[in-house]
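One protein chain is absent from this view; the other protein chains keep their places.
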Amino acid sequence: MRDVKRIEIVVEAPQEEVIRQLIEDAGIDGFTLMHAVAGRGQRGDRTSDGLSSAFQNIVFVVAATADQTAALVEGVRPILKRTGGICLVSDARWLKH
Amino acid sequence: MRDVKRIEIVVEAPQEEVIRQLIEDAGIDGFTLMHAVAGRGQRGDRTSDGLSSAFQNIVFVVAATADQTAALVEGVRPILKRTGGICLVSDARWLKH
Amino acid sequence: MRDVKRIEIVVEAPQEEVIRQLIEDAGIDGFTLMHAVAGRGQRGDRTSDGLSSAFQNIVFVVAATADQTAALVEGVRPILKRTGGICLVSDARWLKH
Amino acid sequence: MLENLLSAPVLFFALGVAARLVRSDLEIPQPVARFLSLYLLLSIGIKGGHELHEAGLTSDVLAGLGAAVALSVMTPVWTFFLLRRSLGSTNAAGVAATYGSISAVTFVVATSFLDQTGVGYGGHMVAAMALMESPAIVMGILLAQRFPAGGPSPETRPPLDWGGLLREAAFNPAVFLLLGSMVIGMTIGPAEFLDVAPFVSSPFKGVLCFFLLEMGLLAARRLRELHAAGLGPLVFAIVAPPAHAALAIGLAWSIGLDAGDALLLAVLGGSASYIAVPAALRLSLPEANPSLYVPMSLALTFPFNVIIGIPLYWWAIQSVGLAGVGPY
Amino acid sequence: MLENLLSAPVLFFALGVAARLVRSDLEIPQPVARFLSLYLLLSIGIKGGHELHEAGLTSDVLAGLGAAVALSVMTPVWTFFLLRRSLGSTNAAGVAATYGSISAVTFVVATSFLDQTGVGYGGHMVAAMALMESPAIVMGILLAQRFPAGGPSPETRPPLDWGGLLREAAFNPAVFLLLGSMVIGMTIGPAEFLDVAPFVSSPFKGVLCFFLLEMGLLAARRLRELHAAGLGPLVFAIVAPPAHAALAIGLAWSIGLDAGDALLLAVLGGSASYIAVPAALRLSLPEANPSLYVPMSLALTFPFNVIIGIPLYWWAIQSVGLAGVGPY
Partner (left out) sequence: MLENLLSAPVLFFALGVAARLVRSDLEIPQPVARFLSLYLLLSIGIKGGHELHEAGLTSDVLAGLGAAVALSVMTPVWTFFLLRRSLGSTNAAGVAATYGSISAVTFVVATSFLDQTGVGYGGHMVAAMALMESPAIVMGILLAQRFPAGGPSPETRPPLDWGGLLREAAFNPAVFLLLGSMVIGMTIGPAEFLDVAPFVSSPFKGVLCFFLLEMGLLAARRLRELHAAGLGPLVFAIVAPPAHAALAIGLAWSIGLDAGDALLLAVLGGSASYIAVPAALRLSLPEANPSLYVPMSLALTFPFNVIIGIPLYWWAIQSVGLAGVGPY
């Protein structure tokens, strides 16, 4: 097992491509992604409705080294500022098979 | 980045309103919420079926200060006792944009 | 509250039964399970499509003692090796009601 | 009876059970199954409303509605006192609410049975069904409160939120959509009804097949949970339907309902809820064990009614000599 | 007008609103609702394409298309300058794009109104609808860029990705499916059209009912968000539809459209987007507040058009003496 950072990013669905690109740019070669997630924050309620996914959240979970994490976090910051959402970073150990 | 607690609450779907209220009562102004989650515990299997969401789980992920966390945890305790579920608290850092 | 490990396992959907069995074998009596999760890794993109769930991920979240965690991690290792996925372990406190 | 056994919906129910038994991965995606049940409610609501509009409000209508509500209020009472000793007060109350209420899918299968038999029924029976959910839920909670025994100690049990309970009981999605669609069915003219008929009528039986496939899958999965429950609940789940149906037929006979309406009343009395009541109980009586009352109603009572009950009740109704009328 | 009020889709819209008001848990599973909207687009596309193929490309067609595009380019301009003072530049641009664009469901309800009234309309009006989404989005973004005021400071605002915006505007799912289905409807022969008709035509009205139930649920939920917005947006959301529709009717009259086409043009002009435009704006103008422009179009303008607008515009069209033709 190896020490890594666990990064959890909650953003609105339209930002999916942007975050995917930022993860790649940070040199991270994997992520896990959940769709159709609800939430509440300063920008009000986000709930899935039957019309579009524009007001749903998505959640990225990323395991990465400290350096990669620093790069990703800097990339994500302005997105969160513009369009809302959160980014949590915690310590974890990664079972390297 | 700021030190926060990451609270993860798994309860059955009918308790959604109750937990939302508890989060608000704890003075926390945001949460992320996943629906249609399965699970197993002392009360047996919970799987989504096509009839009702009464036997599905939902997962709340909440970022909060230590004080808010203490308040929320106390509120959640009796709910978990009555209707089952889990509540995990861990340390995280929150990217404050 | 009691110190536990939080184990997060991301594998492809066809492995659901295998992981369920490993959790039981490790003496752990509960888990939370999310379906229809997307992701990217060394084995390329996994996205839900309308044909089968064979190329979707599922996420198990398990709270367990250190011993149970060690047992589970050893069981999961060869599965990840054969079929891909990740396993992250972190520290958490469990609200015991 | 054999004919009923070989009807497409019943066969698809059996297929669903078989799939689970051989551990096939067959499953109906949950959002679609949820939608199909909404479709069945909306369809039966519109058609019921339309028929009620055609037939007008007669004294028959009021008698039928009254009988239905009476059944849903009374059934929980004896169920509770019958089971309290063996299951404990809380679980008995859960089962009581479950059996006082109804199964909309059983009702739908019965209407499809009548259509096939060429016998008519009143649109108001749809309203009767809708009116039976709430009283049963309220009765169950009341019984649990008045006759407590065991369960968690008082201080951990929060005071009951009656407002929430009544809203849940009266405005639960099934009841709301059913009554709403009925009112719409009564409001729209015949031209408008013709316009929606290709959607609400033509595919109805086929959708029912798909839905019973799902029901079979769910029933087979739930069946296992009954292992722990002992013999009592098992026997009750099989004996209660014909007993309650017999009572309903007696009531129907005494107030002179038509044969079709009588069958539907029997099915309402004999069936038990596995959707609305569990959802309400998880909020208002979470101490009651859902692994008891859901499998009883879903895995035993439901198939009993659909396979044996409906033709059996129909035979009984014809034996007591209630007159059928042609389709309205 | 009363007749329109009592049409099944409108009644289901009301049922959805009512469900939310009494806090019933009724909801259409989201993937199904999403699919029903695709179904409506595909159906209207195929039927429109088929009719256009039968009727051929006339000068009427070009006139209708031109009028539609003109409306979607011009409407954002005055909307923007009217609202800029009270809402700020960014929000005004969001509302401008919203009202320059269209609501496909309103269009669909209008075609259903015409079918019921026995009045025909040209298949090219479906193309007109598709052509109105993109220009409005582009106009909104342009206006926000040329007349900035407030908003985040320039350095945090990344340069606009015009390529992405144009792709989003031109190939958004609704536009793409609509135009694609139209082309397919024009390509397949009559035999093939007959084969798909039981799917695209017969259940259409029933699906529309289900979809308006969902719309009612969503509109009622969104309504609350307008509390914070003040009176201005409220008034605009009610006054803009008839104003824009009047303009569209004037345009229709001046270029001599048939009555059916004129109604559809009025509905396109008077309606506002709550699907395609919000999705595009979240990417290209995220500073604009979606809790403003979505509830305006979804919770006020949409019901206004469906309940009052359509019969009102029809009355106006008949008053100015545009001639209707029978169904093609």
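Order as written gives the chain letters A, B, C, D and E; numbering starts at 1 within each chain.
Operating definition for what follows: contacts are C-beta pairs under 8 Å (C-beta built on N, C-alpha and C of every residue); 3 or more make two chains touch, one makes a residue touch a chain.
Just so you know, these numbers come straight off a predicted model, no measurement behind them.
A.B. asks: In the intact complex, which of the depicted chains does the undisplayed chain touch?
C.D. replies: C, D, E
A.B. asks: Would you indicate which residue among D:Ala55, D:Leu142, D:Ala170 or D:Cys209 is in contact with the undisplayed chain?
C.D. replies: D:Cys209
A.B. asks: Tell me which stretches of chain E touch the chain missing from the display.
C.D. replies: 29-32, 34-35, 38-39, 42, 167, 171-173, 176-177, 180-181, 184, 187-189, 191-192, 195-196, 198-200, 202-203, 279
A.B. asks: Take the complete complex as the reference. Which residues in chain D touch the chain that isn't displayed?
C.D. replies: Answer for chain D: residues 6-8, 11-12, 15, 18-19, 22-32, 116, 202-207, 209-210 touch the chain left out.
A.B. asks: With the missing chain put back, which residues of chain C would touch it? List them for me.
C.D. replies: Residue positions of chain C that touch the missing chain: 12, 14-15, 36, 43-44, 47-55, 78, 81-83.
In this text, only the chains that are shown with their structure count from here on.
A.B. asks: Which chains are in contact with both chain B and chain D?
C.D. replies: none
A.B. asks: Would you kindly state whether over half or under half of the residue numbers at the chain B/chain C interface are used by both copies, giving same or different?
C.D. replies: On the two sides of the chain C and chain B interface, the residue numbers are mostly different, under half being shared.
A.B. asks: Report the chain whose mean Cα position is at the greatest distance from that of chain E.
C.D. replies: The chain farthest from chain E, judged by C-alpha centres, is C.
A.B. asks: Quick check: how many Å separate the C-alpha centres of chain B and chain C?
C.D. replies: Comparing mean C-alpha positions, chain C is 19 Å from chain B.
A.B. asks: In whole angstrom, how far does the Cα centroid of chain C sit from the Cα centroid of chain E?
C.D. replies: Chain C and chain E have C-alpha centres separated by 45 Å.
A.B. asks: What are the residues of chain A that contact at least two other chains?
C.D. replies: Residues 34, 36, 78, 81, 90-91 of chain A each touch two or more of the other chains.
A.B. asks: Mind pulling the residue numbers of chain E that touch at least two other chains?
C.D. replies: 28, 30, 32
A.B. asks: Which pairs of chains touch one another in this structure?
C.D. replies: A-B, A-C, A-E, B-C, B-D, D-E
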